[in-house]
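Take a look at the structure below.
A protein chain is absent from this complex, but the other protein chains hold their places.
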Amino acid sequence: MLLKTRGLSKVFGGLRAVADLDIQVADGQIVGLIGPNGAGKSTVFNLITGVLRPTAGQIIFDGADITNKKAHVTAKLGIGRTFQSAYLFPDFTVLENLVAASFLHPKCNFWEATLRTPGYRRKEAAKLEQAKEILEFVGLEPMQDELAKNLAHGYQKVLGVARALAVKPKLLLLDEPVAGMTAEEIAFSLDVFKKIREQGVAILLIEHNLEFMTLCDRVFVLNFGHKIAEGTPQEVRKDADVCEAFFGTEDD
Amino acid sequence: MQLDIRDIRIHYGKAIAVDGVSIRVGAGEVVAIVGANGSGKSTILEAISGLTPLSSGEIWFGEERIDRLPAYEIVRRGLMQVPEGRRLFPYLSVWTNMQMGASLRKDKAGIRKDMEEVFEHFPILRERRNQKAGSLSGGEQQMLAIARAMVGRPKLLCLDEPSLGLAPIMVNGLVPVIKDINEQGVGVLLVEQNVPLALKVADRAYALQVGKVILEGDAETFRCNDVVRKAYLGG
Amino acid sequence: MLESRWSKLAGLLLLLVILFLVPVIVGGRPYVLHVGVMVLLNIIMVSSLRTIFLSGQISVAHAAFVGCGAYFAGVLAKQFALAPWITIPAGAIMAMVLGVLLGIPFTRVRAIYFAMVSLFGGIFLVDLIRVARTWTGGGTGLSKIPPLAQSFVGQKVPYYYCTLALTIVCLIILWRIEHSRVGMNWKAIAQSHLVASSVGINEAFYRVLALAVGCFFAGLAGAWYAHFNMTLSPDSYGFLPSIFLVMYMLVGGQKSFAGPIIGAGLLYSIPEIFRRLGTAAPLVLGVVMLIVVYLMPEGLAGLYDQLKGQLLKSREERVTKSAAED
Partner (left out) sequence: MSGSLLAQSAVNALVLSSLYILMALGFALLLSIMGVVNFAHAVIYMVGGYVCYELIVTAGLNNWVALAITALGLGLFGLFLERFGFRPFFGNTNRIIVLTLAVIVILESLVNVLVGSEVRAIPSFWSGSFQIKGVWIAHERIIAFVAAAVLLIAVFTFIRRSRTGQQMLATSQDFVGATLQGINIYRITAIAAFIACALAAVAGGLMGSLMFLNPFAGDQMLVRAIQVVILAGIGSIGGVLVGGLILGVLNAFLPLWLEGSAVDAVGVAVIIVIMLFRPQGLFGHEA
């Protein structure tokens, strides 16, 4: 297992946002985390990536306990992520976003940077190269000099994914990656996700669009911080609890 | 015709959020706008309530053009909103929150009477009227947000995602509430991601995608439409 | 693109030549040169303050760090008879250490709350200077600090050239840091600390680093000033002086590297230029500030782009108008 949580819980001022949650992501899988708004999905992401500290429970990533690690450390260990809304550096250009995100690979220190040693220049050139490669990979190359805040909504989200790829993740967490996209943009993004998986990167994604589940190898359904179902998309779709969480009890 | 949105466009910086949308709500009608996050639904509501300026187009309410009025003037004309995230005043009591809904009304007796009426609808709020709004549960907060708007006696009530963060049971509870409001002669414009809920209460609906209306019609039209069914109705 | 780069370089060279010739132009008038040195030192202070702002931290304690550098150098020179080549770096390092010590516990505090922390941090440092009066002279100040060199006494020209050289070196270093990976990380954190940490940038470390760099140069300018002015008063480093450094930066334009330089240069000299107005001289400053607030949203440094934009717009309008008439 690449990622495993055990009894993960988070309490906000007496309210249990995440309760005793066990989820697993295997290498190379695309795993879905679905549930209605307010079910605690984004909180799970924030717990895994170290933005929030869990109240209880354990998170194992790639064989190591990362339960109380900070956000920049989990990134270093190989967890890339996107955000639901604040997904990029708005005042940087598209290319700068990627260069800024290429912080970890290759790594250089303060003195190298200030003194501009040959090693530093070489590494920065490598970063630029890598940034351009990623942009080409996700198809954003033509707009690399545009300010990120001026991109259309769909492209901004794709840029968010590209930015997360720059940490060379083993696991990619995507928070509602296709929300608000057109049908074509969704199709485009799906291709990108499949290509990412082909490169051996596992994906854990949040979505409340049920249709999107078909992409997943495995799905966990959350409601009010509790896991109410798990399994393949087909299994989950039949589950009565899931139907209730999404549609309420049918009264007609 | 009560609310008439005519071909509006809204930009955020260079990006376009709403692109040529026309929506009409007749007197006493319940109309829903459905669509995913980022499709521009909330932006339209912001524009209606005067919080976001239009790049082009017009918004009419009754016989008057309202898209250049300050927000409080729009409220004065009887168009109230239960906004995204509810926007309660968390450190004021339930009672005071409801009083705020009646900010523009001068008839103290009438306000008191309406408060009583609203409490009939939401008895739990009467019980908690001295509690701070921030200490209520999610469902109670949603009720308070709706109750607050009702005390303002609107002609048209806009609801922005009332089902957000509610338990399924609570979501079902919204249906009679919205129908009740409508029966008192108040028009309702409902913005929802929860399409089944929206279709349960709305006379007509508009589906929004990336700032454009892609489908318009009654609930039946929506249930029969393949795109909508696949995207939202799980089947 | 290339063309504008060359014209910028030419402009910069011209500016350097003018700055170099200032003592000749003013005929060595000591008062003008004194103001010149002060302007240069203020440029270092404000530019280093902008470094801190780059990382998204609002600091309203900068004058206090200038003061720490000044007092540390002054006390070392006067009470311990150390030479300026020791006291000046020591002052800079002292300011840096204090900045780091105050910064580390508050890396989780952001925006206006950080501004408030820095505000009281600054006031606290100045209060400490007042309390330690056996060394610092307390509220009456510290006087008879040795000059930069004995041969400089009573002369302003050598001070001017030395300070000019110092300023140029400091600005080059600050410019290089800003345009390196470190500067990029600061800007990234300022835009979104969440996204920045999600790509592996250690927010706490880089914020403290920004404080260290900013306070170092503030302390450096302060220590230099101690050996230039030879007397120090704690009043120059309190709450309002800090706010005024922020104001120089905002009026100049926070977004560009040139902004603080223009802001400090112009705003510091205005009251001096209008000195003959006596107590009314600051009125001119106030009016200039109001003009900037109402007419220049991006500050003085943004004026060029602003005018260019308006020119383009009006030309476009004229074109569309004449097209419509055709």
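Points worth noting:
Per-chain numbering from 1; labels A, B and C assigned in written order.
Definition applied: contacts are C-beta pairs under 8 Å (C-beta built on N, C-alpha and C of every residue); 3 or more make two chains touch, one makes a residue touch a chain.
Just so it is clear, the model here is predicted, and its values are computed rather than measured.
Contacts of the undisplayed chain with visible chains (whole complex): B, C. Here the missing chain is touched by one residue of C:68, C:184, C:251 or C:266, and it is C:251. Contact with the chain that does not appear here is found for just one residue of B:39, B:81 or B:194, B:81. By the touch criterion stated above, the residues of chain B touching the omitted chain are 49-51, 70-72, 75-76, 80-81, 83, 87-92, 96-97, 99-101, 103-104, 148, 152.
By the touch definition given at the top, chain C reaches the unshown chain through residues 105-106, 108-109, 112-113, 116-117, 119-121, 123-124, 127-128, 130-131, 133, 138-139, 238-240, 243-244, 246-247, 250-251, 254, 278-283, 285-287, 289-290, 292-294, 297.
Simple rule for what comes next: only the chains that are shown with their structure count from here on.
Arrangement of the chains shown, judged by which pairs touch: a linear chain-to-chain path with two open ends.
With centres computed from Cα atoms alone, the innermost chain of the structure is A. Chain centres computed from CA atoms place C at the largest separation from chain A. Separating the centre of chain A from that of chain C, both taken as means of CA atoms, is a distance of 41 Å. Each chain gets one centre point, the mean of its Cα atoms, and the points for chain A and chain B are 32 Å apart. Taken in their complex, chain B has these residues touching chain A: 13-17, 36-39, 138, 161, 163-169, 171-172, 193-194, 196-197, 209-210, 227, 230-232, 234. Partner chain B is touched in their complex by these residues of chain A: 36-38, 84, 149-154, 176, 179-183, 185, 208-211, 223-224, 237, 244-249, 251.
For chain C in complex with chain A, the touching residues are 173, 176-177, 180-182, 184-185, 187-188, 191-192, 194-203, 209.
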